[in-house]
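Have a look at this one.
Of the protein chains in this complex, all but one are displayed in their positions.
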């Protein structure tokens, strides 16, 4: 059975596991007060060229979005996101569970447009009764987006400018950042560190067993952040677990080295399917491909490939997602192409 | 440097790591919908002799307490705990962050007394204005307690009876359950499953990298529990991570096999220190020992042993904690005894 | 200066004030345990022909929406509302402050359409990942709507049917119910009681100093509702205050008697303005009229009339609201017509 269901179906990249095993019997203090955490943070700051940054390791993506947004917003503020933003759709109301509203702007190709954002904020402040409304307090984007699309450097710069104009921190969800950085893009990790106020580097979907590295890019970690992390049940006793994995992933560029092939294979798959006449829900340059399949093809497909159902396209077609990961092999892609 | 600071300073028990490595390249679905999760749950239900139980794997202890308490309480209810209960003292207000009050009863030897509990609840219902007060909605105990002490089977039975009398679910926090089950005790895992409504088996402090196994003992998992777990940011994409570790720990009794020696070594340490004239803050039958040390001894001690500061005892003495774990060796205990 | 800014600019209807004065020196117990509360509840149940209903008096509209929605939803649920629903736009995130998401469906003429609602809910349950999403747990509508429009009896019946099909309580916000019941409509108070699960009768905007009467239509008041009201700071010590006003308003049909003239005057105003060639943002049959005015006319208007700015219509026009109330006189409307 071929596995293209998602990018979190396997364990960890072998080098990550090796490093866990190698350091296993070194005792260290808990809760992130250990040398592995310090080392991983330094490597990330170096890789992102942001020496004044502060790095904190959390365990999962929804948790990270919840903690970052909750700790950055004032009580009377909400977070602006595109209508398809993960925080708005598939986090079971985690943001609202912390008392904050997700303020939505219709997405364009999975992304938040800077002009749409400016208009939203200007309309808000122009409203005579905005004291009775939720203030736009920060902005959330995901890169790659939920549809696999990427912001260009110019798009990020324009979003960043709007955010700074209205004093709204810009937060970039990088759950799949490895597959974004290694795609056909003009955006580097250093660009992200420069243009956002906080972002996270996804581990779970990019080679780790778990773990997301939150980067406050300019010494702007909220006061008593650790206490607020603990308060949300998001602190783990063995802080080493998340940190060690990033320490491995940011040694010798492993993070990008293992994500790059996944993107190449996704592009090979995309181009192969295009050649066969498949249509796509939208054009994705990263490891997730959203294709439109005739319903009549699905039973056979299901017997050979694990994929994700996304949505009904029309009465006779369905959108499915095929995802590659660091664990995907060229043979698997070739076999998938031969089946489809 | 000797390490007796806590029971979460090392990585995972080698057999746990081995199992992670061995299964690493088998792809499975995410979020707990995988065969490893199913297998681990079955093994736990067998070990606890509770075939109708439902098992869910979470990542950390505070998270587990927060999720279980939040999902079991009605909005107008709080959780009753002893004054030294972890949820009341060292979770940064995680319970309150979900909108619930922790209702406290003074502890006795680190434990909640059944008679004290009954009196608390009776006084509440006798109060003419109890509609303006937080209702006692469930009861939280930890076993071993924060001070390493254990409930006897009779004490658990009496607590359980009060809880059932007043329709309050009884929740047992087993962060260190392995060290409780393998101490000098008349309480078995099956007793706990029979006498409580929900409990968790601690992984993080008992041989895993992370992970706590929540057991709803009689099919009483709250409706849409997974959605509420997700809503609190407590669901991890690679559900396999937590489950695989418990699958290993509950194969061939590994969980108790690796905790038992830690307890034995703690008792050896306790008895050795008693023989040397040391006083203890209280009598603990498990892997945590709380000793009273002259302040003048601390500088030398710190140069040779990592321990935990607990509290000032008096002007000239300090209470420190020495903890053993599955990773502690007899040589380390002997060396510690020779130092102290 | 003419006052058409809103329907809460004056004090209370004189008969309401009189009743407060008349009963002022009769001591009663607090928190709603008094004969006035009991009497007002009975009168409301009679007026709405719902003998099994439970009535509770709260103080303000946002508070009422917050308390009703928070106490009816389960933790994993959100409330479905039209995109222009008051709970979604002008309550400063009160619903989210209780941890719940407002799930929006685009409005049609200020209203939630039953077919749109059914499609929303069906799409939700058809989504393979809906366990990771906020469940639609109840439905909120306002009648009159935020734009002054009214549901027909048939529209309410169809909404009610969808709600019952999917076990979602239907909640009707009647902040301006008096102006809805006395407009050109086929919907009676008894219809509302029959077709909804909970609704509230607005006092603040319909002749009272404050106060909203929540009606759980079929004995479905949530368990320990008073405790949850208290928990949200929504209980007042002198429960008599809210109750006495409703006791007066529901004596001899005062509530409708004082609202009916306001609606008539609003229609007179509407028809008069139409005759003068004014355009309307939408057609409203109740006491709020939304007219489109040339920006150049506004300075003079502001010097003679207090009105509400609603929004920019285009570069040269603005939408303003003119509201009548129980306190508006025919002379005032005539004078306004002569000015406009």
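Which chain is which? They are A, B and C, in the order written, and residues in each are numbered from 1.
Keep this in mind: a contact is a pair of C-beta atoms (placed from the backbone, for glycine too) under 8 Å apart; a residue touches a chain by one contact, two chains touch by 3 or more.
What you see is a predicted model, and the numbers here were worked out from it, not measured in a lab.
When the full complex is taken into account, the listed residue touching the unshown chain is C:235, out of C:139, C:235 or C:267.
Within the complete assembly, C:28 is the residue of C:28, C:161, C:260 or C:337 that touches the hidden chain. Across C:5, C:42 or C:157, the single residue that touches the chain missing here is C:5. Take chain A: the residues that touch the chain left off the picture are 31, 70-71, 74-76, 99, 131-133, 135, 223-224, 226-228, 230-231.
Remark: the residues of chain C touching the chain excluded from display are 3, 5-6, 8-12, 14, 17, 20-21, 23-30, 59-67, 91-94, 97, 204-205, 209-210, 227-228, 230-238, 240-241, 306, 327. What chain B contributes to its contact with the hidden chain is residues 75-76, 78, 89-93, 96-102, 126-129, 131-134, 308-309, 311-312.
The definition used in the following text is that only the chains that are shown with their structure count from here on.
The centroid of the Cα atoms in chain B and the matching centroid in chain C are 50 Å apart. Chain A and chain C have CA centres that are 42 Å apart.
If each chain is reduced to the centroid of its CA atoms, chain A and chain B end up 33 Å from each other. Shared contact sites, meaning residues of chain A that touch two or more other chains, fall at 91-93, 97.
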